[in-house]
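Take a look at this one; I'll ask things after.
One protein chain is absent from this view; the other protein chains keep their places.
Moving on to subunit A:
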Amino acid sequence: MKTVSSSLVELDFIRSFIMRPKCVTFTIGLIFGYLSLRLLLTSMFSVEPVSDLVRNEKNRLHAYKVHTEASQKNNSAVNPPNATRILCWIMTGPRNLESRTKHVKQTWGKHCHHILYMSSEKTDFPTVELNVSEGRENLYWKTIRAFQYIHQHHQDKANWFLKADDDTFVVIENLQYILSKLDPEKPLYLGRRFKPFISQGYMSGGAGYVLSKEALRRFVKGFQTGQCTHFSTIEDMALGKCMETMKVEPVDTRDVKGRQTFHAFPLDHYVIRQQPRPRPWHMIYDYYVPNEGPNCCSDFIVSFHYIYAVQQYVLDYFTYHLRPYGYLHRFRPDEIVEDNNKTNKGG
């Protein structure tokens, strides 16, 4: 009883002390004075960093806007109904998703209008399950099933169909540039043309190849009618045979200066200056006479092969990011209107 009452008395005392009007107003005045002077000091002296922050933010936003404007400009070209729409499908498998396919997805995969990852298993990557086992000997089965799947479910999503490996790097905008001049209702087939085995040649699998809408129809029809069969496990060559059988035309994808766009190897296999020499092993199959050194390759590269992880990002950086400010590129094909007769296409 006594402790309760004494604490009550104490409380009472404290309360009466605090409640004294002078004390309250003094405390309020203290807080008010402190805060207002602090505000005054910060507003007087922090003008520089604040405006810096604002400027930096504006610059960052502006740079972001420039970049998205740049990429949107290309997508806006897709809106008209006759525009080039590319469906990409990547030949991959469960073992490569983490080490390779993931990096494709984060780099050039984003530039495809539609992209499908074909595997033997369905996953949340997401991958499509083809009813085919993994292994080199099943690559052509995978290709057949992949195109059949696309024909059945995704035919209307695109008018061009790109097949690439999980170690291919593709610049979709440059592929689009080539395709925009072609008619997808024609039976056409594009890639890095090789000459052995098939008389009209065939396109390297690793460098990526493209079928027009009509070419896709004919490929599927070929298997329906038995005109095309799984006669070999060599995917790119076997598909090339089917293309020939179904009268699909191979396209010369070199630029107006005769330089290649699709490549079956990384850049350093082509661009390094060499003394004139007989064709090295990795160019033995080339249908068109290849150049070595700076004239190997078009500025508007479409693909490279054997590109793993780090190199996917390196190429992405070189293609879409690193640039020489204000540089007037030598190769400006849109300005060479009169030069149509002067092509370097030897053959």
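The rule we apply is simple: contacts are C-beta pairs under 8 Å (C-beta built on N, C-alpha and C of every residue); 3 or more make two chains touch, one makes a residue touch a chain; residues count from 1.
Please note the rule applied: contacts and distances are computed from a predicted model.
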Hidden subunit of the complex - UniProt protein name among "SURP motif domain-containing protein", "Somatolactin alpha", "C1GALT1-specific chaperone 1" or "Glycosylphosphatidylinositol anchor attachment 1 protein": "C1GALT1-specific chaperone 1"
Residue of A:Thr92, A:Asn159, A:Asn174 or A:Ser204 in touch with the missing chain, whole complex considered: A:Asn174
Residues in subunit A touching the chain absent from view: 21-23, 25-38, 41-42, 45-49, 55-56, 58-60, 62-63, 66, 70-71, 73-74, 77, 106-107, 171-174, 176-177, 267-268, 271-273, 293-295, 297, 299-301, 309-311, 313-331
